[in-house]
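For this depiction, one protein chain was excluded, whereas all remaining protein chains were kept in their positions.
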Amino acid sequence: MIEEKIIKKNRLNAMLQELSKEYSIYIPAGENGDFRFCELRDTNDELVFWDYRNTRISPKEILFPHSEILYEFSRDESHQFSISQNNDDQRKMKNVILGIRPCDARAIGFLDRVFIGEPNERFVDPYYLKRRIHTIIISLACNRPQISCFCTSLNGRPDGEEGADIIAFDIGEEILLKTVTEKGKEFIKESSKWLGNVKKSDIDKKNKIFKESAKRINSRVSVEKVKEKLDDSFEADFWNEIHRKCLGCGICTFLCSTCHCFDITDETSADRGKRIKCWDSCMYPLFTLHASGHNPRPNYKERMRQRIMHKFNYCPENFKELFCVGCGRCIRNCPVNLDIREVINQVSQLK
Amino acid sequence: MMKEIETRIKEVVKDLFTQNKIDLFIGYSKGSLPLTSSPCFITKSEDIEKLVWNSFCSNNLAVYLPRIFNPQPRKKEKIELPRIGILAKGCDARSIVVLIKEHQIARDNVFILGIVCQGMGDRKKIRNDIEITGAEEKNGRITIVDENKKEIELKREELLSDCCIECQHATPPIHDILIESGNQRPAAPKGGGRDFEKKSIEDRWNLFQEEISKCIRCYACRQACPNCYCRECFADQTKPRWIGVTDHISDVMFYQIGRIFHQAGRCVDCGACVRACPMGIDLRVFTHKLVRDAKELFDYEAGVFLEEGLLLATFKPEDKQEFISEP
Partner (left out) sequence: MMDKNFEPRIVAFLCNWCSYAGADLAGVSRIQYPTNVRIIRLPCSGRINPLYIVKALQNGVDGVLVSGCHPGDCHYISGNLVAGRKFALLKNFLVHLGIEPERVQFSWVSASEGPRFAQIVKKVVNEVKEIGPIEKMVKRL
């Protein structure tokens, strides 16, 4: 059963203080509208993210960091090798992500399918799983969509619940918390002493605010036919035109909340080394460069095609979902204004 | 004025196509967000109407030329080079000069439509928490509309990029046709990184570290830079591998130092790297040091004279020897 609870904003700090004994708490921090998810260090700090828009970098960086040491290895004087698994402090593995926007929460749901998959799946990323399994995601329903937001075109909503354990609604003086998963319910139960019951007026208030914010998302793209169209347009002339202004940087992939490609690399010195997993981008030539020197995606065209195909064709094939949540980060930050909405629209109009 | 220039651009491009002088024209089209323009590639005269000219045509279009003239992978047979028309502000044209001098562009195949630039705006100058839902430009004033339909009127000058404020080469040093745009705006004294330079060495290091720690290594600065046309960037090289690929601060610094220093004597201070950076790193504090030193030590400005040798491929007997440590 769904539970709804309420907490006064001014009591939240006290609650977080207690939670911080057990969890690492991540919140959007920043100023002048420029936010990034950070670990909450001082629970007395005033929480300022209630009407933030969204973070510059997607919160995937908490669960899937830019660089992560998988294990370290070394050789001692007698030439004995030893490997040490990177065992972070267990406390650090229990996270609460507070204030993530519903689009990004949904994206984390997508990442789960990639890195964890269905239960008992053969391919599980243990490093992602270790973090994910102890992470509670409390999303904050979106009250300030941007003009580059288009989540509603991709089955998202400013108050969408997918991917979150609990969704929070800012209704003025108070925060309304609504449980989504069992994990969320458990969490609410644990912290019940801080929470009050919901009145009908609160729910009305909530509904009013978030109906309003859904209306503010005016940007629409038609994605219904994208997958089908891409099925037989690998060789289409369209790609020759669309990539032209692309600079080939990695902004769109690095800031994207669903992009999940990574590289595994070794860094070594004479007697020790590390194996590291770090972000990689299909927009880089190095991504597909073979040891022979041959590159199957030698040009901007092939790399751009890969990005679009991966998001809108291969992923729907594998995970039954378009891998875009409409957060608009790539649109806001692209240095040449190569708008993904225009690309989708053009794909939809392919013959 | 902007509208007149736009009309003039369209006329010139139309002529170029009707006289069959070019195969491709690179200009700007309307961007999808307010206060943006987007590079635009015109291959047929029907598309000329897409071209625009406004205060946000800030991309350095010269970045596209090396990749058109040297397509990857290298072809065995000699390819026929396309004839390209390109819109060039002062900085774009200076980049073109640098690229011609470095043999990346076939001069005969480029038709340069120069424009005397009045400086370009940067939407990042508007605080991030103001959501710009619309904008209009009129008579040197820009009116932006926020999400609550509130109008904010700004002077054009308030939105100019730092590099544009200090630009001293608004007129393209090289062009086939030049479009005038009224009086040239007076340049502010060169200031990029001046305050930074006055700080103590430790403060400078800490600030450098703080600034660079924002870098996520998306390589947008490199990709946006017309000078960064290396077939294989040192950051991508695997033999030898110069740097690790992680976000370790030392590797990020190495990348930034390497990339910025590679622009020594070549950087035209167009600001493309600063504008491209998604993390808002003020790279100009560092890049401008090299521009300034080239001028102060060797009286050299990149991309101004086509006939002059490259800074780091020439020397003068009177070059200062101050960097030498005497025992």
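A and B are the chain letters, set down in written order, and residue numbers restart from 1 in every chain.
Everything below uses one rule, namely that contacts are C-beta pairs under 8 Å (C-beta built on N, C-alpha and C of every residue); 3 or more make two chains touch, one makes a residue touch a chain.
What you see is a predicted model, and the numbers here were worked out from it, not measured in a lab.
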item	value
Candidate in contact with the missing chain, chosen from B:123, B:175 or B:289	B:289
Residue among B:46, B:108 or B:202 touching the omitted chain	B:202
Contacts of chain B with the absent chain, listed as residue ranges	193, 196-197, 201-208, 234, 242, 244, 248, 250-251, 253-254, 257-258, 260-261, 264-265, 286, 289-290, 293-294, 297-298, 311-315, 317, 319-327
Contact footprint on chain A, counting only the chain that is left out	267-269, 272-274
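In this section, only the chains that are shown with their structure count from here on.
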item	value
For chain A paired with chain B, centre-to-centre distance based on mean C-alpha positions, whole Å	32
Chain A contact footprint on chain B (complex, rising order)	31-34, 36-41, 59, 63-64, 67, 71-73, 127-133, 147, 216-220, 222-224, 236, 238, 244-248, 272, 275-276, 278-280
Residue numbers on chain A that touch chain B, as the complex places them	32-34, 53, 56-57, 66-67, 144, 146-148, 216, 241, 244-245, 247-251, 253-255, 263, 265, 267, 276, 278-281, 284-286, 295, 298-300, 331-333, 335-339, 341-342
